[in-house]
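Some notes on the structure that comes next.
Not every chain is included here, but those present sit where they belong.
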Amino acid sequence: MTKTKHSDISLLIKKIIAFREARDWKQFHNPKDVAISLALEAAELLEHFQWKNPSEIKQHIKEHKTEIGEELADVLYWVLLMSHDLQIDISGALERKIKKNIIKYPIKKAKGRHTKYTKL
Amino acid sequence: MTKTKHSDISLLIKKIIAFREARDWKQFHNPKDVAISLALEAAELLEHFQWKNPSEIKQHIKEHKTEIGEELADVLYWVLLMSHDLQIDISGALERKIKKNIIKYPIKKAKGRHTKYTKL
């Protein structure tokens, strides 16, 4: 895969913050309301898969890929904005999370089994 | 800011998918349950800011930055996994979203005003 400019998280954050600065909107972005926004966007994403069985979902994804992508982007928008405001290194946090999960779910025990780690 | 290797979205996705492949968990990751997971992690993030006024939130963030970072990472995890599974270019989707918002919220009208674009 060719590494493209726009896949860098810090560049995406820069664009989000530049958009906000130009509109002087930081004053509205307190963490509680930002977290609410993130939850509401997650709900809008979930709505796409409601009342549908697996084959209907497959069809829906084919026909509404752009809209689903927009909902995912809305969630990502708030994840990155909050990470920036709270000075959280989100990439590092995700890497650490994956490392934790590698230990919590050892391949030998977890392979093919979707059991919560406390029950493995 | 020095551009670090781990801030690249495609690399993060690779690590998420490698973790999953090794455990043979793709079979469990249907879009409906993945979207539920994302919404549940968003709820866990929101819980950090509940029943607190602005100054209590400030204090809470100072004392629980790692935990909040973990919740944000959990949300990001599902955003990236779903983007991969649905073959959605999430960086591109976010860039397009920002461009749309630049048009929807012209600086002249939107500066310092937090009104929904339909009411601007």
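A and B are the chain letters, set down in written order, and residue numbers restart from 1 in every chain.
Please note the rule applied: contacts are C-beta pairs under 8 Å (C-beta built on N, C-alpha and C of every residue); 3 or more make two chains touch, one makes a residue touch a chain.
Computed from a predicted model, the values in this text were never measured in an experiment.
**Student:** All chains are the same sequence, and 2 are placed; what is the full number of copies?
**Tutor:** 4
Quick note on the criterion: only the chains that are shown with their structure count from here on.
**Student:** Once chain A is fitted to chain B on CA atoms, what angle does the rotation have, in steps of 5 degrees?
**Tutor:** Superposing chain A on chain B takes a rotation of 180 degrees, nearest 5.
**Student:** Return the distance between the CA-based centres of chain A and chain B, expressed in whole Å.
**Tutor:** Going by mean C-alpha positions, chain A sits 3 Å from chain B.
**Student:** Along chain B, where are the residues that touch chain A in the complex?
**Tutor:** 1, 3-4, 6-10, 12, 15-16, 19, 22-25, 27-28, 30-32, 35-36, 38-39, 42-43, 45-46, 48-50, 52, 54, 57, 61, 65, 68-70, 72-77, 79, 82-83, 86-98, 101-102, 105, 107, 110-112, 114
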